[in-house]
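Below is one structure, written out as structure tokens; comments come after it.
Note that one protein chain of the assembly has been removed; the remaining protein chains are unaltered in position.
As written, the chains take the letters A, B and C, and residue 1 is the first residue of each chain.
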Amino acid sequence: MVNFKGHALPGTLFIILSLWWSTRSILKYVCKKQKQTFYLRSKALFHRVELLEGTIVVGMALTGMIAEQFIPRGPHLILYKEGKWNKLLSWHHFTMYFFFGLMGVAHILCVTIRSLPSSLPKLMLSNALFVEAFIFHNHTHGREMVEIFVHQLLVLVIFLTGLVTFMEFLLQNNVLLELLRSSLILLQGSWFFQIDSVLYSPSGAPTWNLKDHENIMFLTICFCWHYAVSFVIIGVNYAFVTW
Amino acid sequence: MVNFKGHALPGTLFIILSLWWSTRSILKYVCKKQKQTFYLRSKALFHRVELLEGTIVVGMALTGMIAEQFIPRGPHLILYKEGKWNKLLSWHHFTMYFFFGLMGVAHILCVTIRSLPSSLPKLMLSNALFVEAFIFHNHTHGREMVEIFVHQLLVLVIFLTGLVTFMEFLLQNNVLLELLRSSLILLQGSWFFQIDSVLYSPSGAPTWNLKDHENIMFLTICFCWHYAVSFVIIGVNYAFVTW
Amino acid sequence: MVNFKGHALPGTLFIILSLWWSTRSILKYVCKKQKQTFYLRSKALFHRVELLEGTIVVGMALTGMIAEQFIPRGPHLILYKEGKWNKLLSWHHFTMYFFFGLMGVAHILCVTIRSLPSSLPKLMLSNALFVEAFIFHNHTHGREMVEIFVHQLLVLVIFLTGLVTFMEFLLQNNVLLELLRSSLILLQGSWFFQIDSVLYSPSGAPTWNLKDHENIMFLTICFCWHYAVSFVIIGVNYAFVTW
Partner (left out) sequence: MVNFKGHALPGTLFIILSLWWSTRSILKYVCKKQKQTFYLRSKALFHRVELLEGTIVVGMALTGMIAEQFIPRGPHLILYKEGKWNKLLSWHHFTMYFFFGLMGVAHILCVTIRSLPSSLPKLMLSNALFVEAFIFHNHTHGREMVEIFVHQLLVLVIFLTGLVTFMEFLLQNNVLLELLRSSLILLQGSWFFQIDSVLYSPSGAPTWNLKDHENIMFLTICFCWHYAVSFVIIGVNYAFVTW
């Protein structure tokens, strides 16, 4: 993951997830406000769609796990080699993907087995996010100031997303919390791309000065702008769906 | 913003907002306790007033944004100049005003479009406050001890206001939470003036010694006194409105 | 307050308050479980008792404020003298007492004026506790390690009490939360006496070694034992009242 593609892959996945989740939340909210009959029909549809969603999430997680293990310079499933740990950073990413996979599995189980509590996937999503935040928090030992800062912001947004998801788990059916979660996940996705542009330049141009505090001052507001843009995108999505 | 007027402007805006919001909350609370008929009539009035409020908030935010950009030593919309970032502190303030503007826009949309959830403006306000706290937290790199301390207190009060607003968003119609938020915003406004008097003296007299720890000890209780005064003002306002 | 009596006064006040509040909570809980008629009669009694309570709290706070100002080495209401702040630590304590006084005033107002929300005193109590924690947090600059540690524990318990009180404000009528608050306040009171015995010995014997880390290790469990004792006292009180 320590190159451009490594950050672009999860960034893309999160952006897709966010757009999908926001669309689904808005649709559900609008459907509920409409007539009951239409709602009932759509309920059966939602059921099938959720099954598909679970499968796709599991697929995404598997893709990420396999990519982390079998890229040319990956660990190839070897954890300990020649008296020291082997490519631990890849194993970190592997673990993160694994927990998102668990969430997908919980989603599928919940849709197929009726007796399971329906809020299980929310709990597993919040768990996956907290685990991700925890791993990223212990991920950047010994790096440069700006690199640590951009990862700290990532931890912040992931932790907040986990918190919002946990609230959703406790208070069901609050459409604004769902949209807030979507926009935070969108922010996470776009921030992965920002990290990419700070640390690696695809064109091979010189990257940013990682020791300059001015860059931290700029990235602070850059982060807020990403957030504002993610709000606007969710808003446009809302307008589009209701229309 | 790095002068007397720069802190006096947001201070004044927050004090006005706080007084207005507390008056509105108290009026709403008192009206609800009175007869239903009167309440219904006032509901239509509230509707129009809220539209006006949203417009005024957007106006305030625009004023702040334009003032930050086009004051004599402002960035004039140029972000990057001559190989380095241009006046990032002004851009910080610009971003804060922008999020309050977003909140105003959400307020207007929510009043005009019925299908939107009615708690959206609360969520956007809490977002704007969290963003403000986040930016102020990364705002004071390399300054003197006392200057950092007064800004940390500012971050504390803004963060708490954001938290209270978020609770309001979750638990609707709790008049005491609304008044608590108003008093915290009043505290924020008056603290801006306190920062002003610590850092810049309008008369040109020597400012405070920014390296003396005794000043921190004093500002700790000064902060509490501001808070007590803001409570008293909200209380007087309550007495005045009910009377 | 920087002597034995200065810590014994608030310690005693908090212990009295705690015992009184726990007794009242248990009585209320037991009365509710008994017959309705008896409950109604006791309701009128509670009303009068609450008025008395508010007055006593205001009286306690006034005593504390006056004692802090007019003890022989107190500030005598002079804040700034000879170019520097005058006895800021006493002013700190003065401010803490003041906020508890505000709570008492809110209590009285709430009992006399019916239209006020009944949870106002809870909010003011939680405010007073948060302000106390905030001031204590900024109170121990430049002292010895063990002295800072015992004050940090004090801040911890005050902050937790504030949090529990805020929860009570949001979720009314949870008897266990009320008893938890009482036991935390009892812990605070007894901890004041522990601080006394660590820092000042009434007999003039040598005090503890404030630089020895072993003392911190001991005070950690000592704090827990105080907590256990406060639980047991509340439990005995419960048994006594129900009997």
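Rule of thumb we're sticking to: a residue touches a chain if its C-beta (ideal position, glycine included) is under 8 Å from a C-beta of that chain, and two chains touch if they have at least 3 such contacts.
Owing to the predicted nature of the structure, the values given are computational and were not obtained by experimental measurement.
Trainee: The chain left out touches which of the shown chains?
Mentor: Per the contact definition above, the missing chain touches A, C.
Trainee: Of the residues A:119, A:173 or A:197, I need the one that contacts the missing chain.
Mentor: Missing-chain contact among the listed residues: A:119.
Trainee: Looking at C:85, C:200 or C:231, which makes contact with the chain not pictured?
Mentor: From the options C:85, C:200 or C:231, the contact with the absent chain belongs to C:231.
Trainee: For chain C, which residues lie in contact with the unshown chain of the complex?
Mentor: For chain C, the residues touching the absent chain are 30, 33, 167, 171, 174-176, 180, 213-218, 220-221, 223-225, 227-228, 231, 242.
Trainee: For chain A, which residues lie in contact with the unshown chain of the complex?
Mentor: Per the touch rule, chain A residues meeting the hidden chain are 84-85, 88-89, 91-92, 95, 98-99, 102, 115, 117, 119-120, 123, 127, 131, 134-135, 138-139, 141-142, 169-170.
Following the convention adopted for this analysis, only the chains that are shown with their structure count from here on.
Trainee: Compute the rotation angle for the C-alpha superposition of chain A onto chain B, expressed as a multiple of 5 degrees.
Mentor: Answer in degrees: 90, to the nearest 5.
Trainee: Taking each chain's centre as the mean of its C-alpha atoms, which one lies nearest the mean of all protein C-alpha atoms here?
Mentor: Nearest to the common C-alpha centre lies chain B.
Trainee: List the interface residue numbers of chain B and of chain C, divide the shared ones by all numbers used, and answer same when the ratio is over half, different when under half.
Mentor: Counting which numbers both chains contribute, under half are shared, so the two copies meet through different residues.
Trainee: Hey, how far is the Cα centre of chain A from the one of chain C, in Å?
Mentor: 45
Trainee: In angstrom, rounded to a whole number, how far apart do the mean CA points of chain B and chain C lie?
Mentor: One centre to the other, that is 32 Å.
Trainee: Would you pick out the residues of chain B that each touch at least 2 other chains?
Mentor: none
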